[in-house]
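Yeah, one chain of the complex is gone here, protein chain that is, but the others are all in their spots.
Chain naming follows the written order as A and B, and within any one chain the residues start at number 1.
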Amino acid sequence: MNIDLIATIIALLTFFGISALMALSLNLEYGVAGVPNFGQVLFVSLGAYIAGLTYTHLLPLLAGQPFIYPCSTTLAQAVQLRTGIMQMQPGIGFVNFVITLVISAVVGGAVGYAISFITLRLKQEWFLALVLLVGGEILRIVVQGYEPIECGSGGLSGIAQPFSFVSDARLSSIGFMLLILAFVAIAYAYCERLVRSPYGRLLKAIRENDPVARSLGKRVPRVRAQVMLIGSVIAAVAGVLFAVNEGFVSTNDYVVALTLQVWVMVVLGGLGNNKGALLGAFLITVLNRVLAVAAIQLNTLGTAVEFNYFQYILLGIILIVMLLYRPKGLLPEPMQTTEAHDRLASEGD
Amino acid sequence: MTLPILVTTLVNTVQIGSMYALMALGITLTMTVLKLPNFAHAEYITFGAYTALLVSMFLSTNPMIILVLAFVVSALVALVSHLVVFRPLEKRNPSTYALLLASFAVGLILRYILFIFADHFNLFDKRPAIPLQIWFRSSVVILSNIFFWVVPTSIVVVILLSLLLNLTALGREMRALANNVNLAKVIGIRVERVKILTWLLVGGLAGVAGALWGIYSNVHPLTGWLAILSVFAAAILGGMSSFVGTILGAYVVAFSENTIMQALNQVLGLDFSFKPAIPFIIIVLVLMLRPQGLTGFFSRSRQLTR
Partner (left out) sequence: MLQVNNVVKDFDGLRALDGVSLEVEQGKIVGLIGPNGSGKSTLLSSIARTIDVTSGQIRFDGQDLTHVGADEAFRLGLARGYQDPGLFFQMTVLDNVLLPAKDQRGEHPWYAPLRRFWKQQEHDNAGRAAEILRQVNLNRHFDKPASDLSGGQMKLLEIARSLMGDPKLLLLDEPTAGVAPSLAYAIFQQIEALRRETGMTFLIVEHRLEILFDFVDSVYVMHMGQVLAHGTPDEISQSKDVREVYFGD
């Protein structure tokens, strides 16, 4: 056994933070508002692809360097250019990172908002799920097929995180981890306050019976679109962080399986409960890590086990067990919304 | 497009369309009779394909035996998924999304069991050991024995299925179930029995389709998963209730993926890597613009549910 405990914890918390953002996003969309986003990966990958684009186009521009075509014969040169700027000019690296986040949030949110309105015509309730699922796949195929975006199936490397200039690798990863956890804190605080407000009450009403909510004066399509916008912004930011943490953008990472992982987190933790989303994200991240470590240990002992296979089987089993025996999740959704209940309770009647 | 290329793509359209038809009919049956958009259908197909591979390796290369065994294995896999997951879940009165999610979970488990199996015995991208023979040769097209297995088998199975649905008591009961579960119960149909038989039939159909797919190309744990959205596209194009519509949808999807793709490649220079997007675009367009699918264009034809 030779496991660097601190490095493991840092990696774990980093992954947890990114997963938690995705889970909070899906929990708001499906758990609270009932919008079945089976295309979570569409919005996550949007963020990741935009990161790829800014690192190849915007970063050299900001640094005053000439643009180098990121793929084919000039690939190595382009990677060298990006990593060079990120290490030597950390300020520019940061500006580029922030602009990436802003563009991703705007584009992700706009796409979520637009899709929500475009899909209003859909007749059956699961059609939206299917259209979103398929939308994620279409984006992946287009990006994979059109080389100038992310070098096709080869992918882009050298998408360094903004603290990569710090020479101490541990310090730099701690810096990035803290940044991600800060994002999680903001997203959690926002989502939690949203759920405990009159807006949260409105979302739950729409989830349970949208025709009745409509006949009580609520503009249901607009509210659904707002929720998709917020959820997509969070997911796209998570996508940027995911890509930057990997240091690599590849279409192979953004497949339906990623969406399913996020669903497992939310179903496991508790639909409609933000704490549940965090718990689910944490448990699944730990599970993945444990399986990965176990696989490495087993491999050193000479058994060739593809831990991915077991990971997916386990995810499937968790999902089925939860749906069958604990459909409300580990932390069920609280019933009350705002403190109006406290007021009536304090009046003692 | 030169004539030989055109004819080759049309031959592919017919072959692949025939297999899509078998797969999509299973999806349509599941959706109308069992009220479930079942993504695990993909894995019933893959199980059929692997059964074909194993039977051809160890038992017999006779396509008849292969197809029958593939039917049996996939039917059993489908039944088990019903008994272990879907039936208990239905008792909890779940939302459509819970069912959809459960079907993804079942598919995930089955798929990666196959991965472990294929990994252990090194059975990735293998073809069932049926010797390839040229049965027809001309200046524009060469047809092998595979073509003459795939297409007529599909047609025969489709005809058998339509006879089953329209002429037998089971078919009538299935249609009653599709129309109104409560009414079916009231008039004394043993709903659970009909459901079990439907699951067996649906799984078996997928198994046969998967075996044919294996005979046609090769076998991989992702075989069914990679085809399933094309198959959903076919079912959706068929309006998800119509027998003829589903078959037509299957050929339209196959035609788009082969002949139209080839044309786009030659005329616009579109790369073949965009091919998988075609069924997805069909799904989105049909659901948004014409959710009733192709039905209505041939409204007087026989419907599964009406």
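As a working rule, contacts are C-beta pairs under 8 Å (C-beta built on N, C-alpha and C of every residue); 3 or more make two chains touch, one makes a residue touch a chain.
Keep in mind it's a predicted model, so treat the numbers as computed, not measured.
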item: Neighbouring displayed chains - absent chain, whole complex; value: A
item: Options A:Cys71, A:Val131, A:Ala205 or A:Leu279, residue touching the unrepresented chain; value: A:Ala205
item: Candidates A:Gln124, A:Ser172 or A:Ser197 - the one touching the absent chain; value: A:Ser197
item: Residue touching the undisplayed chain, where the options are A:Ile118, A:Ala169 or A:Leu216; value: A:Leu216
item: Residue ranges of subunit A at the interface with the undisplayed chain; value: 189-190, 193-194, 197-202, 204-205, 208-209, 211-220, 226-227, 230, 335-341, 343-345, 347, 349
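Note that only the chains that are shown with their structure count from here on.
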item: Distance from the mean Cα position of subunit B to that of subunit A, given in whole angstrom; value: 33
item: Residues on subunit A engaged by subunit B in the complex (per definition of touch); value: 30, 36, 38, 118-119, 121-127, 129-131, 134-135, 137-138, 141-142, 144-145, 152-153, 257, 260, 263, 267, 306, 308-310, 312-313, 315-317, 319-320, 323-324, 327
item: Subunit A-facing residues of subunit B, complex; value: 37, 85, 88-89, 92, 94, 96-98, 100-102, 104-109, 111-113, 115-116, 119, 229, 232, 271, 273-274, 276-277, 280-281, 283-284, 287-288, 291
